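Dropping a structure here in structure tokens format, bear with me for questions.
Of the protein chains in this complex, all but one are displayed in their positions.
Chain IDs A and B follow the sequence of writing; residue 1 opens each chain.
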Amino acid sequence: MFAESSLNVRNKRIQNLFRILFLIMTILLIIPVVAILATLIAKGGSIISIDFLFTHPTNGMTAGGIFPALLGTVWIVAVALLASVPLGVAAAIYLNEYAGDNWFTRIIQLAIINLAGVPSIVHALFGVGAFVIFFGFGTSILAAGLTLAIMTLPVVIVSTRESLRAVPQAFREACWNMGATRWQTIRRVVLPNAVSGILTGVILEVSRTAGETAPIMFTGAVFFLPFLPQGVFDQTMALSLHLFVIATQVPGVPENLPFGVALVLIAMVLLMNSISIAFRMYLRGKKKW
Amino acid sequence: MVDMSINPATADTLIAAIAQDPVKLGVSDLHISYGGAPALSIVGLTVKEHEIFGIIGPANAGKTSFLKALNRMDTFNPNMRVKGEILFNGLNVRNLKNIYALRSRIGVVFPLPVGLPLTIYENVALSPRLRGINRTGDLDVIVERCLTRAALWDEVKDRLGSLGSLLSGGQQQRLTIARALSQEPDLLMLDEFSIAVDPVTTMRIEHVLKELKQDMTIILVTNLVQQARRLADRTAFFLAGECVEIGETEDLFSGDVKDQRTRDYVEGKFG
Partner (left out) sequence: MLEVNPLQRPMTTDFDSRDMDWYIDKIVQFLVFVAGISAIVFIIGIFVFITFEGFGFLLEDFSFREFFLSPFWEPSDEDVPEYGILALVAGTASVTGLAMIVAIPFSLGAAIFIGEFATGKLRESLKVLVELLAAIPSVVWGFIGLSIMNPLIIDLFDVPVGLNVLNAGVILGLMAAPIMTSIAEDALKAVPDRYREAAEALGATRWQVIYKTVLPAAKNGLLGAVLLGVGRGFGETMAVLMATGHAVNIPGSLFDPVRALTATIAAELGETAVGSPHYQALFTIGIFLFIITFLINLTADLIVRGIRKG
């Protein structure tokens, strides 16, 4: 009995040791990022203002604002969403509502996983080969948006599928039993109850799309343009590429400028993510069945 | 197995009877199995227009499988295999051009209630909408009538906008019945509907079913032998995947049976 209790004490100690060890590892993972964010804010915060967001860059991009880049990112993200959301939602509907559990479905799933795993620069090469050259869109918002659409398609498919899967099968069967076709069931019962989950995924996709750089470098985004894009066949500046350009390609940039751009980019992405997460938590708390 | 199909000796009387009460549903040589395991076999069975046809029997008798086969629910479950002939309104449900049209004419209520995650109003208005009835006035009439018939109207009339899936179990059961009625079905199939409903409400719904007979044919699957006795015109006794006996309800309950097992079950000796 004596021995057993001392063993217990030892076990307790080991357990606490590991608990603390893993806690420290978790904290170490987070601390650098927090430190980096703090540095970004400290060094770039001073430059951020309404003017910064809504004026053009001046003096060979060493001064002024980031408006064309910001607007270009919005353009590209919009094109990417318009292409990938309908396609991704439809693909998820196929996978969750129509496809059987067979080898063909497995291959589609494998393709989706691989689409998500292909390096972004390879997506860029594809965009150049397919959209810029083969389809003749040239380097344009359209080509860049479509390249990003394909790259982020798995995000839409996976998140939509998750939210479709969360709708219990019993609801579908009840609907089918009343004579509803598969599509009527999807449209009237499944989708209305999955739409907020889908929206969560779309917001997440916006954040992914807005931050991407490599896929748009050669497909539609350019270093500098003196004017704003007028349509999808125009080239554009983009925020992520702008950060790369002023951080590496332009001499004589004051230090706080790239920090400011990085801060805007990161704020945009984290804001979108936070909205998505908050939305998800709100939905989780709201019981519908 | 007892063959309940047409006896040649009484063929003429039967033909005459059929002319008077047209056959709603004719089943012959039906075999249902799940993943190879047989669940139900029926040699022959007919349900007449405007009758309440009771099906009694203990658990795992194949009662629910029977309803599933009628409504072509085998398409929901890749394991479920159905062989044989099921004629509904004279057409074989196994080779229809449009099984959705079949299902829309058959209302089903299963023991586990399902309130769809729509408003109470939309739960009941869904089927009419699917059929193209979209005028608010028409829908209002249908919703009120169906909910009233299902003995739910008084409880929910002031909150038709709240979610049907958040009602209590008993209320969801009645909502499911109301939804089945909203299909204006030719054939209404109820599978142990009273399981989640209190006795008083059960009696009210039973009363409604008797009246509904004028409008439709009803198949009533029940584990309450006395419920079949109160409602059914004819009753079938299913046992362990076999249709043991079909007969006039009165005969079955007065002991005028062909199979001893039926008597034992009705008298409560097992099940």
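We adopt the following convention: a contact is a pair of C-beta atoms (placed from the backbone, for glycine too) under 8 Å apart; a residue touches a chain by one contact, two chains touch by 3 or more.
These numbers come from a predicted model, not from an experiment.
Colleague: Any idea which of A:47, A:143 or A:157 touches the chain not displayed?
Modeller: A:157
Colleague: Just to verify: which one of B:31, B:81, B:105 or B:229 makes contact with the chain not shown?
Modeller: Only one listed residue reaches the unshown chain, and that is B:105.
Colleague: Using the definition of touch stated at the top, determine which of A:47, A:112 or A:202 touches the missing chain.
Modeller: A:112
Colleague: Among A:63, A:121, A:166 or A:195, single out the residue that touches the unshown chain.
Modeller: Result: among the candidates, A:121 touches the missing chain.
Colleague: Just name the one of B:80, B:112 or B:133 that touches the chain not displayed here.
Modeller: That would be B:133, which touches the missing chain.
Colleague: Residue-wise, where is subunit B in contact with the chain that is not depicted?
Modeller: 89-91, 96-98, 100-102, 105, 128, 130-131, 133, 138, 141-142, 145, 148-149, 184, 186, 211-212, 214-215
Colleague: Footprint of the hidden chain on subunit A, which residues?
Modeller: 11-12, 14-15, 18-19, 21-23, 25-26, 28-30, 32-33, 36, 39-40, 86-88, 90-91, 93-95, 97-99, 107-108, 110-115, 117-126, 128-130, 133-134, 150, 153-154, 157, 181-184, 186, 207-208, 210-214, 217-218, 240-241, 243-244, 247-248, 255, 258-259, 262, 265-266, 269-270, 273-274, 277
We adopt the following convention: only the chains that are shown with their structure count from here on.
Colleague: Using mean C-alpha positions as chain centres, tell me how far subunit A is from subunit B in Å, no decimals.
Modeller: Each chain reduced to its C-alpha mean, subunit A and subunit B end up 50 Å apart.
Colleague: Mind pulling up the subunit B residues that touch subunit A in the complex?
Modeller: On the subunit B side, the touching residues are 71, 73, 76, 78, 100-105, 107-108, 112, 114-118, 126-127, 129-130, 163, 165-166, 176, 179-180, 183.
Colleague: Can you check the complex and tell me which residues of subunit A touch subunit B?
Modeller: Spelled out, the residues of subunit A in touch with subunit B are 100, 167, 170-171, 173-181, 184, 188-189, 192-193, 287-289.
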